[in-house]
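Incomplete set of chains, arranged as in the complex.
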Amino acid sequence: MIIVMEQSAPQAAIDRVVAEIERMGSHAHLSRGNYRTVIGAIGEEGTIDQNHLAALDGVEKVVPIMKPYKLASREFHEDDSIVEVGGGNVPVVKIGGSHAACIAGPCAVENEKMLNTIARHVRAGGATILRGGAFKPRTSPYSFQGQGEAALKWMRACGDELGMPICTEVMDTRQVELIERYTDMFQIGARNMQNFDLLREVGKTRKAVLLKRGLAASVKDWLLSAEYVLSQGNRSLVLCERGIKTFEDSVRYSMDISSIPVAKQWSHLPIIVDPSHAAGKRDYVPALALAGMAAGADGIIVEVHHCPSEAQCDGPQALLPETFHELMQQLRQIAAITKKEFAEAGEMVRA
Amino acid sequence: MIIVMEQSAPQAAIDRVVAEIERMGSHAHLSRGNYRTVIGAIGEEGTIDQNHLAALDGVEKVVPIMKPYKLASREFHEDDSIVEVGGGNVPVVKIGGSHAACIAGPCAVENEKMLNTIARHVRAGGATILRGGAFKPRTSPYSFQGQGEAALKWMRACGDELGMPICTEVMDTRQVELIERYTDMFQIGARNMQNFDLLREVGKTRKAVLLKRGLAASVKDWLLSAEYVLSQGNRSLVLCERGIKTFEDSVRYSMDISSIPVAKQWSHLPIIVDPSHAAGKRDYVPALALAGMAAGADGIIVEVHHCPSEAQCDGPQALLPETFHELMQQLRQIAAITKKEFAEAGEMVRA
């Protein structure tokens, strides 16, 4: 950690910073420039309280050198992590390394019939994990809020029948136990990326976690949220880029394509993209999905509906099944260029 | 609601939109332009499913005319709401209309002694509500997470002794019952502004709620989150502007000063500003506090510490007691210009 002193900082202020660094068990190393003194704190950065140093008199700024997360970092785990989703009644789907995966399904699970119809469509197209919302985070209290446990039951039955692990969103710590009983993969939505109690609770389970990036979260913040999960012992975490808030209003959110190479460089965790929620409009979904894979993503999560105008939520962004099938063919070609491969759904069915 | 059809939309698509609008119980009104047809849906906008219409073939965009929140709107409640905080063992503090209030205290409650010291400082300066964190939302899992229930007890005792209602953050639905027993005002932090289950739970209590704006939330999103609380029956809600994420990196967050006149025009709810978390650096806090009041805010929430370098959290943004006292004098002068008045702490003490 580097402490830059103000130009006018007196010697006493410098001495105080040095003393505090040494009190924390690190070694202080002074560089006196023509105008300012810069102090290096040499030791385990995790043991130095940046905040404390920044509040001392005469300190202009504190510059950390090490990354603030550990378990999520490439330094901690050099090779790409491969996360396994499913097992038991359903096949195991791998995400990460050379394994690409497609998670697909409706936005919300409205009823059993539509779920079964869509699940068959996405499985036929090449999706190997089934997504669907049982509890929906809605901006307005007057919007449809999901079918709750009934939806979980339909998803479980459908996933078991088709041999597809299922993924669904958890919004509240009180739902963790219930959802854990049914799901293969917890989704943490963008609005809950810094719901730290929720992160800890899913971190205590042994189900895979899909961590969507918050709408105002830097890549660093996102990896710190991953660290909350990992630090509880759950290492099966997949990152999901789904767009950030910017001034551009032609799409709902701006998919941050650069987060993919950045997260890949900083972390060993798999990362997929969610073009549906980023775009908010189906016309733009295929381009964003292809771009995400080309940038090095390990897969996509995408919304599909055979009759979008009847969807109770986010119909305008759902792909039609035939568009989804065409998209998957192009994604397989892109994956070949980036040395990844989508498993065939057919291979996935349990014996 | 207005539905703009694509330039190439065939008559069948227009007919379908009209039929759907009428099925929802509204009346469709067509305007055929030289290039496009525009359809007005006339009726109660709340009963029209925007999402459904947007997903129909041939629809380019749907433009809502009415505001999507109701209880939070000026149309619903024309006069400024006045929220009461406290009662019982502590005096009632009013926020809204001509009543300005200052909520002050440490970021985190580290121990009983520091709390009592700071509380006396802020009360002497003119704060009438005591703030302090018992459960802290921290970006890193390795940072100090708060003293929990012990801190709540210290706050309650301190508030009772000094005649100050207390305000503390709730982060998880499971904490609502515990915190309700101790506090006079729940704080919902920026990262939980769209934790909809939490909003509903505090909406079921009858304690005042301080709803901080999310880092990526528009004013509209913020009022929709307020609507979650109000729709559960709790009408004692105060909005708090605390900065949004922008590209500017000289401060932690950019306090969005225009949100004050906008929220005042759209809503009857009181609004205060949090210059401490916006700036992240004490040098800039007084300017932001004064600006907030001048823009029409109903008060401020501010962090104060007599020894910032010993603070376990956010020391660099805490004001020293003497700076706080000077600031309060200037704030009283600004309030006089905007026709508001801060209560005297002395007046507040119960008999």
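So that you can tell them apart, the chains are marked A and B in the order they are listed, and the count of residues begins at 1 in each.
The working rule: contacts are C-beta pairs under 8 Å (C-beta built on N, C-alpha and C of every residue); 3 or more make two chains touch, one makes a residue touch a chain.
Being a predicted model, the structure only gives us computed values, none of them experimental.
Undergrad: Taking the 2 displayed chains as part of a homomeric complex, how many copies does that complex include in this file?
TA: So the full homo-oligomer, as given in this file, consists of 4 copies.
The definition used in the following text is that only the chains that are shown with their structure count from here on.
Undergrad: Return the distance between the CA-based centres of chain A and chain B, expressed in whole Å.
TA: Computed value for the inter-centroid distance: 27 Å.
Undergrad: For the complex, which residues does chain A have touching chain B?
TA: 46, 51-52, 54-57, 68-69, 137-142, 171-174, 191-192, 194-198, 200, 214-216, 221, 224, 227-228, 231, 244-245, 308-316, 318
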